[in-house]
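Just one protein chain is left out here, and the rest sit where they should.
Entry: subunit A
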Amino acid sequence: MFKVKRETSDGKLALILLLPSTLLILLLIGYPMLSNFYISFFEQPINPEFPAEFVGFENYIETLTNIDFYKSLGITLLYTLLVVVGSTALGLYVAIMFNRPFRFRKVARSLIILSYVTPSISLIFVWKYMFNSGYGIINYIGRDILHLFDRAPLWFDNPTSAFILVVLFAIWRYFPYAFIAFLAILQTISPTLYEAAEMDGANIWQKFKAVTLPAIMPVMLTVITLRTIWMFYMFEDVYLLTNKVNVLGVYLYETAFAFNDLGKASAISVILFLVISTLIIAIRKKVNLNASS
């Protein structure tokens, strides 16, 4: 009887303690979301003094019948897939390499996370300098030293090479996030598990599959989910590196701030929300299923 009473009062306390956070979430996330959804049915003028015109589903229909939207969606999905897989795999590989003692481990670890903590704009300038057709180091090595090509390829002007470069940039820039997360969880795995697997005759791959993978699965799920959301909405890295890769972040930005079509931009963001939600649910189901099997 006494136990039940205590549980009830704890529940109330928990609710009260959650109240500020709930209110904050409603204020900072719920309201803008609803407002955005509402605007998506209007032709919204920039001047709030002018009346907004209700256009029903017109913004959605215009977006969904526009070939450029699908091109952009395709590029974004491929970009997201490649960067998420690439940065997660690289992060995991480097974390496994670092999960053992060696000299200067701390220094090396700091160097690894440099690309993640440096502001995007500086890194983008460095990449643009590296690939500059006149004095870029990549062209110097490829053209003047190795003689791989006579004239510098137009790295950021060709849509294919520009796409490859923005993907490589993102993998390099964001793998430290996965690295930190994986290294933390790897350090919690007891060495006795590996010893036991070894006694059973497991090779490196079998040890990874039987011991490492199940242990890191919750972290991997989080890393994949968060990185998918972040990459799907990526704007500044791509926008500043090249004009030839029109990901959805750029498409959305241009609709809202170059063409000032706020209603359509809101409709696009609602569609993106639905796409990314479906994607995340699918990933979670897939990864959970794998984990349980």
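We take it that contacts are C-beta pairs under 8 Å (C-beta built on N, C-alpha and C of every residue); 3 or more make two chains touch, one makes a residue touch a chain; residues count from 1.
Here, contacts and distances are computed from a predicted model.
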Subject >> Record-based protein name (UniProt) of the chain missing from this complex, from "Acetolactate synthase", "Sugar ABC transporter substrate-binding protein", "Glycolate oxidase iron-sulfur subunit" or "Metalloprotease TldD/E C-terminal domain-containing protein" >> reply: "Sugar ABC transporter substrate-binding protein"
Subject >> Residue in contact with the excluded chain [from A:N47, A:T65, A:T160 or A:T188] >> reply: A:N47
**OP:** Taking the full complex into account, find the residue in A:N99, A:S115 or A:N132 that is in contact with the omitted chain.
**Re:** A:N132
Original post:
What residue numbers in subunit A mark contact with the hidden partner chain?
Top reply: 9, 12-13, 16-17, 19-20, 23-24, 27, 44-50, 125, 128, 132-135, 151-152, 154-157, 243, 256-260, 262
